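For reference, the structure I am asking about is given below.
Heads up, one of the protein chains got dropped from this complex, but the rest are sitting where they should.
Letters A, B and C mark the chains in the order given here, with residues in each chain numbered from 1 onward.
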Amino acid sequence: MLAYILRRILQSVIVMLVVALVAFSLFRFVGDPVSTLVGQEVTIAERETLRDQLGLNDPFPMQFASFIARAAQADFGISYRLQQPVMELILARLPATLELALVSGLFAFFFGVTLGVYTALNRRGWTSSAIMTVSLIGVSLPTFLIGVLLIWVFAVELQWLPSFGRGEVVDLGWWRTGLLTPSGRASLVLPAITLGLYQLTLIMRLVRAEMLEVLRADYIKFARARGLSNRAVHFSHALKNTMVPVITITGLQLGSIIAFSIITETVFQWPGVGALFINSVRTVDVPVMAAYLMLIALIFVVINLIVDLLYFAIDPRLRIDRSAVRH
Amino acid sequence: MPRPGHSDAPSDQATAPQPSGTTQARPQDTLRRAWDSDLAYSFRTSPVALVSGVVALLIILAAVLAPWLAPQNPYSTRDLILMDGFTAPMQPSLLGNVYLLGTDDQGRDVLSAILYGARISLFVGFSAVLFAMVLGITLGLVAGYRGGWVDGLLMRIADVQLTFPSILLALLIFGIARGMIPPAYRETMAIWVLIVAIGLSDWVQYARVVRGATMVEKNKEYVQAARVIGVHPARILTRHILPNVMGPVLVIGTIGLALAIIAEATLSFLGVGVPPTTPSLGTLIRNGQSYLFSGEWWILAFPAAALLALALSVNLLGDWLRDALNPRLR
Amino acid sequence: MTEPLLSVRDLVVEFPTRRGTLRALDRVSFDIEEGEVLGMVGESGAGKSITGAAIIGLIEPPGRIAGGEIWLRGERIDTLPPERMRRIRGKRIGMVFQDPLTSLNPLFTVAEQIIETIRTHLDMGEREARERAIALLDQVGIPAARRRIDDYPHHFSGGMRQRVVIALALAAEPELVIADEPTTALDVSVQAQIIDVLKEMCASRGASVLLITHDMGVIAETADRVAVLYAGRMAEIGHVQGVIQNAEHPYTRGLMGSIPTLTQSADRLVQIPGAMPRLNAIPDGCAFNPRCPQVFNRCRVERPELLDRGNGRRVACWLYDEAGVSGPGETAGERTGSQDG
Partner (left out) sequence: MAGFDNREISMSVASHFFAPTRLRTASLMAGAALALVLSSVSVDAETLRWARVGDALTLDPHAQNEGPTHTLNHHIYETLVGRAIDGSLVPRLATDWYIDEADDTVWVFEIRQGVTFHEGQQLTAEDVAFSLDRARTTPSGMAALHAAVQEVTTDGDYTVRVRMAGPAPLYVQNLTNTFIMSREWAEQNAVETSQNFAAGEENYAVRNTNGTGPYRMVERDPEVRTVLRVFEDHWDDAPEVTEIIYTPITEAATRVAALLSGEVDLVQDVPVQDIARLEQTDGVRVVRGPENRNIFFSYDMTSEQLASASVDDNPFAKPEVREAMALAIDRDAIRQVVMRGESQPSAAPLPPFVNGWTEEMHAYGAPDQDRARALMAEAGYESGFSVDLHCPNDRYLNDEGICLALVGMLGQIGMDVNLVSQSRTLHFPLIENWETDFYLLGWGVPTFDSQYVFDFLVHSRGGAYGAFNGSRYSNPELDAKIEALATMTDLDARDALIAEIWDEVMEERIFLNVHNQVLAYAMRDGINLAVHPENQPRMTEVSFD
């Protein structure tokens, strides 16, 4: 087990390095930072000195090495656009994104599992068919459209919920939370639903499929043959076995939820890293872009590890079925 | 989605007799056999599959035949009459022209725009899926068949791939492409960049499924035998193993198509989609949503409806297919 | 004669499929006496397992019991409401499945699974149930049961797992145990042991056994009587020795090819050409007629009913119809006659 974890950690490091390379190559490909930094009247000579200062004239490997070195210390320099330390910007916005991702993740997980189990247990019922069909609408409309429509209905027409931002926030140390104030919680509803809908559908179908599979298994038949009550069979035996792959995949989803928050945050002006990223893309604020990529990769890698450990926890066979990571 | 009535026939239980494939149709009437086949049967008997099949087919046909069906060519800027902009459906415009679904801000006939837009969306969708499929299947086969370090490497790459959710990857590829492609070509390249971006972010699923199946198949006697008599691996893979994984691959592909179409829409919302002069469904929706509050509902409603109909029907088909083939995949 | 523990009468099980309804069991009748071991043999698809499933009331939909009756100690159980039937399962009828590797839930410890079963049926506290569980495991021959009870199934070998399964099946002292191919999935070396365990456990508790297998060897060593199924129909039933010594149904004779005993000479190892018909393509008359070496016209038109051949032997074959070539009327008579045999 230890060996396994070590191997995974090693892999994670490799993954991070690859991502770092991609992130770093952004600096080379996406425009010339200097021209975005300084105005027209700055002379060629001045530009050159700036280049040197920014180390843009060093050979690629050297630059990459120093990039890694600084990245390791969470130092991504100063945002071209906002002129603040990138890491500070990201940390300031991370809580918003994490809260959004977490809430919508839980939303998706809770309803996903419930509906999934329901549709699996009475899969011939017309309600199940209805649920399955309706749920597809969630994945058949682009997220941003769903978001805009939700705003239109619930913020503009009904005026029940806020249309943008986080509402009142409370600072717990460096963590700025919106969960403690009513307006903060209200502001969370629409974005969370928008972001969670897709994952909900995904989880629900996954749970349903897994459950149907499990219900066909011998040990379920045997459990019935032992005269166990349906409750015991369904919710103790079947569900537990269902959850093994489900948790793996849901965990991995969390990573993509955070990435997909880019869209949701744009639509709802949610002050998170996603919005920060897309603004940076628009204004070619490379340091922020690079840092964001690294962050996403890190989060994903960490989640991946946790999920694997979780897998150890629930599955006594300690059989890590990588192919269970169908994504 | 409602499961075809028979889909839980004893075929699922080892103990029960096997009803499937019992028709001893003579070779000549393959058509009849196809009609009788379980797949066709479950399609015939599943209303959802039928409806969505028809809808999808109609949209695809309409898209393909757009040049002949559309009242106007929304790409030819010569045909655009700006003064007809924002004309409501079935209302005479300032110049007295009437448009079935109205016009958008450029005086573009919404119906035509949708037809041509669906064309682009489908083109992007299919190409992206095809790209992902070919890439995924090839790598999957190789990984599964060769095994060893090749497998290890490819699967690590797959892991890294998963680190980058499709949207992010696409944005990245765009960022890089924008840096490398000279401005003049950006617009023309955009669609291909889009295809590569979406395709790249999708190949892993295929690879995983195919790899798994390959690993199982390659140890089956017939493959071993083929090996022994020195049949070329490529031939073994394509002739013997590939057919066995086509089912799952098809399902992923169908659902992947829907995903690709949505992804295209999302990306154009983020401003990295196809150029505004050749709008896809996504571009139309992105454009339309800015008129949500200004009263020109049709500019958003109709393209959105079209996208929903297309994606939903394709999704439902995929679902049905998944159940009909009942493959072991999510 | 005393009332049998289990009595199956004209049991019909059907699976509706899109190409018409399949009869998996067609008017199968048999009894199991107190403490008796009834072997049930037949090729796969002959309907053995479905018989077991039908008795314990676990036929997978859309399959259903389309006719006949099942009586347990004078109580009709095939029509019981699901909840009542559930209480009979495990409590009065235990079941052992073919594959021990898949019969146990991998995510629960052996203790959890046994105790849960015990407490479902017997009014016992956790600790009491646990003690009982340990005792059971001990009896089925799990070494160091007290220590190993908290292990997960995957910690046990196949044979050991099957012992656990047996313990589970007997956890609530059922009167009848249905063992569906209990050894086929196991390594040959342990098969005998498992059968012995099963036999002892049941014998010591006076529980009857319906031993479903395609292995005549196992039947020969274990069963008191044997029933031969062919294409969902009863071909022959009788005391094991009798049937083995001189099988009367041509199909049974063929089956005998599968028991290696010294008493047999090579010529008795009959090979039956052809395969059992698909359930949707059962020929008219005797289901076996296409393969039967001694087939004659009547076999092709009229279905033979079980004919009572004395001392409990009954055979469904026209060869033994004294009436010889007879008209429909007589066969009808035969039918009625044969039933209350």
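FYI, a contact is a pair of C-beta atoms (placed from the backbone, for glycine too) under 8 Å apart; a residue touches a chain by one contact, two chains touch by 3 or more.
This one's a predicted model, so the numbers in the text were calculated from it and none came from an experiment.
*Asks:* Could you tell me which of the visible chains the hidden chain touches?
*Replies:* Contacts of the omitted chain with visible chains: A, B.
*Asks:* If I consider the whole complex, including the chain that's not displayed, which of B:Leu65, B:Met83, B:Val134 or B:Leu153 touches that chain?
*Replies:* Of the listed residues, the one touching the omitted chain is B:Met83.
*Asks:* Touch as defined at the start, partner being the missing chain; which of A:Leu82, A:Ala232 or A:Leu310 qualifies?
*Replies:* Residue touching the absent chain, from the options given: A:Leu82.
*Asks:* Quick one: which of A:Ser12, A:Thr97, A:Thr143 or A:Ser163 touches the chain that's been left out?
*Replies:* Final answer for the missing-chain contact: A:Ser163.
*Asks:* For the chain that got dropped from the picture, name the residues of chain B it touches.
*Replies:* Residues 76-78, 80-83, 85-86, 105-107, 178, 183-184, 186-187, 271, 275-277, 289-296 of chain B touch the chain that is not shown.
*Asks:* Considering the whole complex, not just the chains shown, which residues of chain A touch the missing one?
*Replies:* Residues 31, 35-42, 46, 49-50, 53-54, 77-78, 80-85, 88-89, 92, 148, 151-152, 155-156, 159, 162-165, 266-269, 271, 275-276, 279, 282-284 of chain A touch the chain absent from view.
In the analysis below, only the chains that are shown with their structure count from here on.
*Asks:* Return the chain pair with more inter-chain C-beta contacts, choosing between A-C and A-B.
*Replies:* The greater number of contacts lies at A-B.
*Asks:* Nearest whole angstrom, what separates the Cα centre of chain B from the Cα centre of chain C?
*Replies:* Distance between chain centres: 51 Å.
*Asks:* Among the residues of chain B, which ones contact at least 2 other chains?
*Replies:* Chain B, residues with two or more chain partners: 12-13.
*Asks:* In the complex of these two chains, what residues of chain B are touching chain A?
*Replies:* Of all residues in chain B, those touching chain A are 1-3, 12-13, 48, 155-156, 159-160, 162-165, 167-168, 171-172, 175-176, 178-180, 204-205, 208-209, 212, 258-259, 262, 265-266, 269-271, 282, 285-286, 289, 292-293, 304, 307-308, 311-312, 315-316, 319, 328-330.
*Asks:* Can you check the complex and tell me which residues of chain A touch chain B?
*Replies:* Result: residues 11, 14-15, 18-19, 22, 25-26, 28-31, 123-124, 126, 129, 132-133, 136-137, 139-145, 148, 152, 156, 205-206, 209-210, 213, 216, 245, 249, 252, 255-256, 259-260, 262-263, 266, 278, 281-282, 289, 293, 296-297, 300-301, 304, 322-323, 325-327 of chain A touch chain B.
*Asks:* For chain A, which residues count as touching chain C in their complex?
*Replies:* 217-230, 232, 236-237, 240-241, 244, 314-317
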